[in-house]
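Missing here: one protein chain of the complex. Every other protein chain is in place.
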Amino acid sequence: MGSVFRPAANLWASLALLLLSLTLVAFSLLVWFWPHGDAARGVNWAPAQPVPFSHQHHVSGLGIDCRYCHTAVEVSTNAGMPPTYTCMSCHSQIWTNAALLEPVRNSLKDDRPLAWRRITDVPDFVYFDHSIHIAKGVGCSSCHGDVADMALTYKAKSLTMQFCLDCHRDPGPRLQPKDKIYDTRWRRDATTPAPDVLLAQYGVPERNLTDCSICHR
Amino acid sequence: MTLFQARSTLAVSADSRRPNANDPIVAPEQTISTMTAKICAPPLQERWPLWWKLSLGAALFLVLILVISIGWLFYAGIGIWGIDWPVVWGFAIINYVWWIAIASGGTFISALFYLAEVEWRNALNRLAETITIFAAACAAIYPVLHLGRPWLFYWLFPYPNVMTLWPQFRSPLLWDFVAILTYVVSSILFWYFGLVPDLATMRDKAVAPHKRRFYGVLALGFRGSESAWRYYHVGYGLLAALMAPLVISVHSIVGLDFAGAATLGWHSTLFPPFFVFGALLSGFAAVMLLAVPARRLLGLEDFITGRHFDILGKLLLTSSLCVGYAYLMEAFTNFYGPDAAEKRLFANKITGELSPIYWATILFNVLTPQLMWLRRVRLNEIFVVLISIAVIVGMWCERYVIVVMSLRRTHLPSAWGGYTPTIWDWLTLFGAVGLFIAGLLIAIRLLPAISMFEMREVILRNARRDR
Amino acid sequence: MNAEAETLMAPNGLAASFLSEEASLAALARLEEANVGETRLFTPLAPERTPKPSRLPAVALALGLLGAGFAFGLQSYANVVAYPLNIGGRPPFSWPSFIPIAFEVSVLSAVLATIIGAGALCGFTRYYDPVDETRAIRDAMIDRWVIVVRAANSDALARSRDIMQDCDARVIEEAEL
Partner (left out) sequence: MSSVNAQWRSLEELMQDPDFVSRVEQEFPMLGAALSAPRDRRQALTLMAASLALAGAGLSGCDGAPEGHLIPAVRMPSGVVPGMPDYYSSAHVEGGYAAGTVVKHFMGRPIKVEGNPFHPASLGATSPIAQAELLDFYDPRRAWGMTQANLPRSRSALEQALGEQRDKLAATGGAGFVILTGASTSPTLAAQFDALRKSYPQIRWLHWEAVGRENAEKGVALAYGGRFELKPLLQDADVILAIDSDLLSAAPGHLRLAREFAARRNPTRAKMNRLYAIEATPSLTGAVADERFIAGPRETRRILLALAAALLGGAPVEGPPWLDRIVSDLRANRGRAFIHLGPDHAPQAHALVLAMNEALGGRQAVYTLLDAVTHASSDDSLSLASLVTDMRAGQVSSLLIIDSNPVYAAPGALNFAEALGRVEFSLCLSATPNETTAAALWAAPMIHPWEGWSDARAFDGTASVMQPQALPLYQGVEPYHVLGLLLRPDPPPALDLVRQTWNDRLGGAVGDAWIDALAQGVIPNSASPVSNRPLRDDAARAALPEPSSAATILLFRPDPYLLDGRYADNPWLQELPRPLSKISWGNPLLISPRRARELSLANGDVVRITLDGAHVTTPIVITPGQSDDCVVALLGFGRRHAGPVGRNIGVDFFELMGRSCAAPDIQKTGATEELAGTQHHAAMFDESGVYARSGALSQFLADPGFVRRSDEPQPSFYEWKPEGPAAWGMSIDLNACIGCGACVVACQAENNIPVVGKAEVLREREMYWLRIDRYYDGPPESPKVNFQPVLCMHCEEAPCEPVCPVGATMHDAEGLNVMVYNRCIGTRFCSNNCPYKVRRFNYFDFAGEERRAIESRNPEVTVRARGVMEKCTFCLQRIAAARIVADRDGETASAVVTACEAACPTQAFTFGDLAAKGSEVAARRAGPLSYALLADQNTKPRVTYEAHIFNVDKPEETQK
């Protein structure tokens, strides 16, 4: 007959208990930290586009202003994507038969729109308005990153609700001087006016920017 | 062995086993050895009789139905239920409250009466606690099914998230969520903790190696050393002392789910105690109902005796009087109070097209239990079963009255509506009953139906008293 | 136990089972005064003699209060600091509505504390113990009171065997402990 278990059983039991508690801890840590990480949000994601358009070349290189293509950014909820026509206004003159630009030329020829992969996106239940952010001194780079430096456009910010709230709770330090709104390289430095000065300048409204109704309808 | 005897006795000489008022709590001829042997026998039995297989099969069939209806629910949406506008709560809530109340019986008996140090409870607490955990499990299903988007139920947990959002802690539903979580976890632990010494007994009674190992693992290496017993004793008492207030708070909070709302027919300070009364009533009814077959089929007549039925009957009667008082007060406050709409609603309850359900509630929960005044009834197993069933059905009706009838008649007459449960409502109800029964059947198949180590105390104490 | 083991090591202990608590306690008393070595008593139910006070309740209470404090604190933090929202015009610090959850959490943590504490003290998950090798121990959880002696020396072993016999032990068997 003898005992039900071998002496080793005690060791195994303790190990099992240890493992159990460890998995519990690990799981909770995962739940806590993973969603905050960039990986979970696809930051730095740069999908292939119909045309490998380089903001770096067009903005830094040629010094074209954001608004040349994204015309509606100051007046509309959308920044606006340039119609093929806009591309061709230059490329009918230069690089007229570059293989890279074949899709653009076809688009105009066959009257078929180009389909760009969307990189910066918020869910449909979030109503983001470009014009008000621009008007109140939130620069492009705040959400799009240093686009002027992107050979291929990639997702630069997590764009989680927390990301939005961080700024809505304390806009001051993130505001940019009027003339620097479209400068995606801009960083706060000694010459930058103090947050409250900027807040006053832009007259950021006293309304509660963390109200759910500011973004959700 | 026992089982087959039990079966024959049912047939041949039921008389010897019929409950009797002056039965002792445990038959005098029982010694700790015979008792242990008798209790251990069924779980260790290799083959179980037909009644068990058949009823388990039936129960599992109901479980299958439950699974199917839940699957369809998740696929199609809760529109498959009868809930509508304005009756946005329906069977899910009714069943939830019903089950959680049934669950309470176990805790009351094993915790409250443990603290009160009453002997008779030792024969029933195992059964009662087993009822508790499976009823609580059934109850715990519904709040999730009830949600429009069940897959998001985890938003009720306060966990750090990228939305920087927290649950809305003012909502009674959240209190309820936490209360149920606490109750289910604590009940299971309490039940298991109470099982450990008996599992050790099973381990040592068992012969087949795999059974010894099975019970051995569950027994956690408990061998009844003096020090172990000492701490075990302290721990068990402590748990009992925690469970007793917990069960009261859980049902008060369930009451607050309703009383916390401004809804007509719910907005009443009476609700928390009212719900505790209801829990007592259905809890005792459930234990009583299941004590009868357990006693007969597992041959426990020596341990669940006439005394137990006598006591349980009185308890049932008492709690039914408490519930009756609550009904009375509801009526009184409605007519004494200023709110015309409340009066209109109550009038509709007692005279409206659904009034039969209200009166069924009164009949089953208040009037029928009055029979328990008669000792003959208390000791007659047939009556006991019938009355317990009546009470359990009555308690379901009560929840129907509270949930549906209140919502049908809201403040604005323009928003009055009706409610017709669909087949899916019924299937989710009966499916859960199957789940409950299957759980019980498997439990008695594997575990001792009576807490042996506590029974030993009773037997020895009696023995000493006799000397 | 097979023959080789028998010869390999000499048994240094005794396991004896008794029919009643009284008998076992008597034997135990005598063994202790005879000071034969370390003795342990195994019983099928909690021993009658009043248990020495334990710190477990105090620990449970402490953890209960801790849980309550944590729950209440979390609720207050979430509503007042983390994201104050206007919920039906109620003040952010609606302390009365924080109480139920605080209570439930305190009970839960107390229960967990008790289970873990008591489990540890009872030696849960100690699946193997040398006494398991004895035959007698297998009745300890059924209907026998079992005393296990770890004798200091062979002489003590002999003495304890005598004592056991006097106190009419049912079974007496030797064991290595």
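By letter and in written order, the chains are A, B and C; residue numbering begins at 1 in each of them.
The rule is short, and it goes like this: a contact is a pair of C-beta atoms (placed from the backbone, for glycine too) under 8 Å apart; a residue touches a chain by one contact, two chains touch by 3 or more.
Everything quoted here is computed from the prediction, not taken from an experiment.
In the complete assembly, the contact with the undisplayed chain comes from A:77, out of A:21, A:44, A:77 or A:92.
Contact with the omitted chain, checked across B:43, B:167 or B:237, is made by B:167. What chain B contributes to its contact with the hidden chain is residues 76-79, 82-89, 146-150, 152-153, 155-156, 165-168, 170-174, 177, 260-263, 266, 339-340, 407, 410-418. Within the complete assembly, residues 85-91, 97 of chain C touch the chain that is not shown.
Contact between chain A and the absent chain runs through residues 72, 75-78, 80-85, 107-108, 111-118, 121, 123-125, 127, 129, 131-132, 135-136, 203, 205-208, 211-214, 216-217.
Please note the rule applied: only the chains that are shown with their structure count from here on.
Each chain's centre was taken as the mean of its CA atoms, and the one lying most distant from chain A is C.
Chain B has its Cα centroid 54 Å from the Cα centroid of chain A. Between the CA-based centres of chain A and chain C the separation comes to 59 Å, rounded to the whole angstrom.
Counting only residues that touch two or more partner chains, chain B has 164-165, 203, 216, 221.
Across the assembly, chain C contributes residues 83, 125-129, 132, 138 that each touch 2 or more other chains. Listing the residues of chain A that touch chain B in their complex gives 4-5, 9-10, 13, 31-32, 35-36, 158, 160-162, 165.
Taken together, the chain C residues at the contact with chain A in this complex read 1, 83, 85, 125-129, 132-133, 135, 138. Those residues of chain B that touch chain C in the complex are listed here as 31-33, 36, 158, 164-170, 174-175, 178-179, 181-182, 185-186, 189-190, 193, 196-197, 200-201, 203-205, 216-217, 220-236, 238-239, 242-243, 245-246, 249, 253, 256, 453-454, 456-457, 460.
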